[in-house]
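Notes for the one structure printed next.
What you see is the complex with one protein chain gone and the rest in place.
In order of appearance the chains are A and B, and numbering begins at 1 in each one.
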Amino acid sequence: MPLTDPDRLFPVEPALRDQARVLYDSVKDLPIVSPHGHCDPSWFARNERFPDPSALFVTPDHYVFRMLVSQGVAMADLGVPRADGGLVETHPRKIWHRFASHYFLFRGTPSAMWLDHSFEHVFGLDAPFGPDTADMYYDHIEARLATDAYLPRALFKRFNVEVLATTEGALDDLRWHKAIAESGWDGRVVTTYRPDAVVDPDFEGFAENVAELGRLTGENTATWDGYLAAHRARRAVFRDHGATATDHGHPTARTADLDRGEAAVLLQKVLLGDATQPEKEMFRAQMLTEMARMSLEDGMVMQIHPGSRRNHNARVFAEFGRDKGFDIPGPTDYVTALKPMLDAVGMEPGLTIILFTLDETAYGRELAPLAGAYPALTLGPPWWFFDSYEGIKRFRETTTETCGFYNTAGFNDDTRAFCSIPARHDVARRSDCAYLATLVGTGRLREAEAFELAHDLTYGLAKKAYKL
Amino acid sequence: MPLTDPDRLFPVEPALRDQARVLYDSVKDLPIVSPHGHCDPSWFARNERFPDPSALFVTPDHYVFRMLVSQGVAMADLGVPRADGGLVETHPRKIWHRFASHYFLFRGTPSAMWLDHSFEHVFGLDAPFGPDTADMYYDHIEARLATDAYLPRALFKRFNVEVLATTEGALDDLRWHKAIAESGWDGRVVTTYRPDAVVDPDFEGFAENVAELGRLTGENTATWDGYLAAHRARRAVFRDHGATATDHGHPTARTADLDRGEAAVLLQKVLLGDATQPEKEMFRAQMLTEMARMSLEDGMVMQIHPGSRRNHNARVFAEFGRDKGFDIPGPTDYVTALKPMLDAVGMEPGLTIILFTLDETAYGRELAPLAGAYPALTLGPPWWFFDSYEGIKRFRETTTETCGFYNTAGFNDDTRAFCSIPARHDVARRSDCAYLATLVGTGRLREAEAFELAHDLTYGLAKKAYKL
Partner (left out) sequence: MPLTDPDRLFPVEPALRDQARVLYDSVKDLPIVSPHGHCDPSWFARNERFPDPSALFVTPDHYVFRMLVSQGVAMADLGVPRADGGLVETHPRKIWHRFASHYFLFRGTPSAMWLDHSFEHVFGLDAPFGPDTADMYYDHIEARLATDAYLPRALFKRFNVEVLATTEGALDDLRWHKAIAESGWDGRVVTTYRPDAVVDPDFEGFAENVAELGRLTGENTATWDGYLAAHRARRAVFRDHGATATDHGHPTARTADLDRGEAAVLLQKVLLGDATQPEKEMFRAQMLTEMARMSLEDGMVMQIHPGSRRNHNARVFAEFGRDKGFDIPGPTDYVTALKPMLDAVGMEPGLTIILFTLDETAYGRELAPLAGAYPALTLGPPWWFFDSYEGIKRFRETTTETCGFYNTAGFNDDTRAFCSIPARHDVARRSDCAYLATLVGTGRLREAEAFELAHDLTYGLAKKAYKL
């Protein structure tokens, strides 16, 4: 009996299930286009083996360890490195046992489906994972990781990845991307320009980061013109390493369109560190519009994902630092926030701005109406907590009727868990085919249209939206 | 093979589908009651032929042209008239070709279903519309429009419209309604009192509009008493032209209940043009309560639809003016906003205030709890972006459990696309029958109750709510 149901996520009604299955069969073997993610490019540059099962599945994946933490397991006991230098668990097998004994917590979650899919399809396991099978799993995975077939580049090929985008900060030297390019390996791994650390005055070390941006580019980033020129220069460097997109994680979607003089004064203030919170917010807002204008110049696709309240718990942030599963979404306004930027560049048909949300109430109320009107706007896929069967279903049900399919951008896996990439794309393919089958079964779509759409949602729209 | 699936929008599970079909069969031929819409009364007064297929289906319908605009087609290339006097496309067949080549964008949207339904059931076409069939479609529709059977009054009868409400501004001379009445034609077309232009200080030409209201009624609208008396007089004139309802499109649902002196001072300020934004908002708020009080006096049903951020894009507004598909909803508060009005008149069983929303989060959280308690409140149907299968489904699922069916107002088509009226009512009838069938199939409703409800949702509730 397989670990995962071959018909999983398809509708249960037999006619719909058959329809979903034939649609899925037509796209399941298409290459993976992964235009937005957080894999480490050094994996593909160095092509060294992954250290152990826990380092692969537990310690780096905040989707996984946060669930155990929520039930009282200490983060340190899962080997998560401490920012304050405190001791953490170093025995991978002990971490693995803790993971196994709490695996039941994942029942009904996409994490369970992704993990089971990886266990089965990447590692060839078919017994349910749990305390009884923990050691067998550990030994089996450990043995596989020691083989050449499980080196990063081999898995990349086996996963049928056509292109994988990573995300690097504006100050990154892109050495691993350079190394990949120089290695002669034919896997396509591209970078993405993520300038938050030099755009957000609340980022740790902001002023020093901006000074470093100046050093890297030879521009005087203490002036507004120099600061913008430095961004242009770094964007060009990123494009040289394959980047077709930029990525902007802001607390809100606020944009602004100040005149040059105002913007220059604001830059001085944020660099001197005496800006108020509204001024910092205004600076971030202005920079989204500047980045949109640069995208219009240089053709890079712009991604905006607002609305996460980062590092929600003071103690976890102090002890473990950023990105530890304590980023919690809040209500997010788009309609008022984006107006200045959209007044400036929203009607440009040559510009692509991809909007993400963590506030699902915006799908039908704001995002689909905006994307269904503005040429420059495209909806990003459901993301983060909503990269799941129900999340994808709600996304389609609340956006399609207003903006159709062709104002959306295909799927993103957005992951740092490499082995989960095929599983995540598979969930998206199945979920989309289930939705399309339902439309066909209820007379809202012709079957031939559904086959075209299945291909577009799986492959065509991501390639087009990201110019890959 | 028919263009539209005869079982469209019904559940797929066979028992539920059978149940939905018999419910639908019991209501599909009921007359159309259309209590809220934007058809042009001159169509029925003059009874002249519709000019051409593009003028019928593309140019006036912002649901349609906004989708093409969102994918980079210029609004002017679709013949949308420019407010700034610039040139636009004047060849209807060229516009039709652009429409046809982008028709795939509507896949999965209610627009596609409405259009296909009109093509098939109004014009007798059965090949899928697209680039290959564009000319055939154009010629076919053009030929039909030239016949008597496609004149407005003939279609009105063929569509089985029992009553159609249009919407006119407070200053409208209602000449077309007068002409219809005097023509001896027995079609029932009534007007609706929409005073936004003389109630909203942000409306273009507000002060002049209020002065004109004074001239029309012989009241001194520069005084608070005269201004209110002028509204009363215009409401009476509208009632003489069949109106049973008023309609209020406000940016928010804010209401107020100021004393007479405060209100009078506020009127002076907004007329002089020196009111602040909060004062303008307060004036609109006060006027909702005044309108509710007048409804209590004169029996007119009051409709409130707040929450649209109108004319979102500065460039589109400057070039093309209002109502061009760039009205984007935002979060809308009802519970705090409506309290002053509800404290004043909410417990009056003789008053009917119909609430609409563009913020679906309010359905379950605010609107159903309010409508399920206040005698004066009734929920309007899902509307604008939500006048669709999924929109209707979410509306029923999130409101019925709290306020039942009998605090809702039946269906509105809210359209300016005359040929889509049968299609829109058909979608509502099918969607409601699908929902009722699901309730029966899951033991939440008896079958006999479902038949009664199907009739009420299709016909009875709209007649009762709007006193038609």
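One rule holds in what follows: a residue touches a chain if its C-beta (ideal position, glycine included) is under 8 Å from a C-beta of that chain, and two chains touch if they have at least 3 such contacts.
What you see is a predicted model; the values in this text were computed from it and never measured.
Undergrad: Which is it among A:23, A:56 or A:69 that touches the chain not included here?
TA: Answer from the full complex: A:69 touches the omitted chain.
Undergrad: Which of these, A:128, A:205, A:299 or A:350, touches the one chain of the complex that we don't see?
TA: Within the whole complex, the residue contacting the unshown chain is A:128.
Undergrad: If the hidden chain were put back, which of B:162, B:212 or B:449 would touch it?
TA: B:449
Undergrad: Could you tell which one of A:360, A:413 or A:456 touches the chain left off the display?
TA: Here the residue in touch with the unshown chain is A:360.
Undergrad: I need the residue numbers on subunit B that touch the omitted chain, in ascending order.
TA: 11, 13, 15-16, 331, 333, 335-336, 339, 342-343, 346-347, 349, 361, 364-366, 368-375, 377, 397-398, 400-407, 438-439, 441-446, 449, 453
Undergrad: Touching the hidden chain in the full complex, which residues of subunit A are there? Just list them.
TA: Its contact residues with the unshown chain are 4-5, 7-13, 66-67, 69-72, 104-110, 112-113, 128, 309, 312-316, 325-326, 328-331, 358-361, 385-386, 388-391.
Operating definition for what follows: only the chains that are shown with their structure count from here on.
Undergrad: Can you work out the whole-Å distance between the CA centroids of subunit A and subunit B?
TA: Chain centroid spacing, subunit A to subunit B, equals 40 Å.
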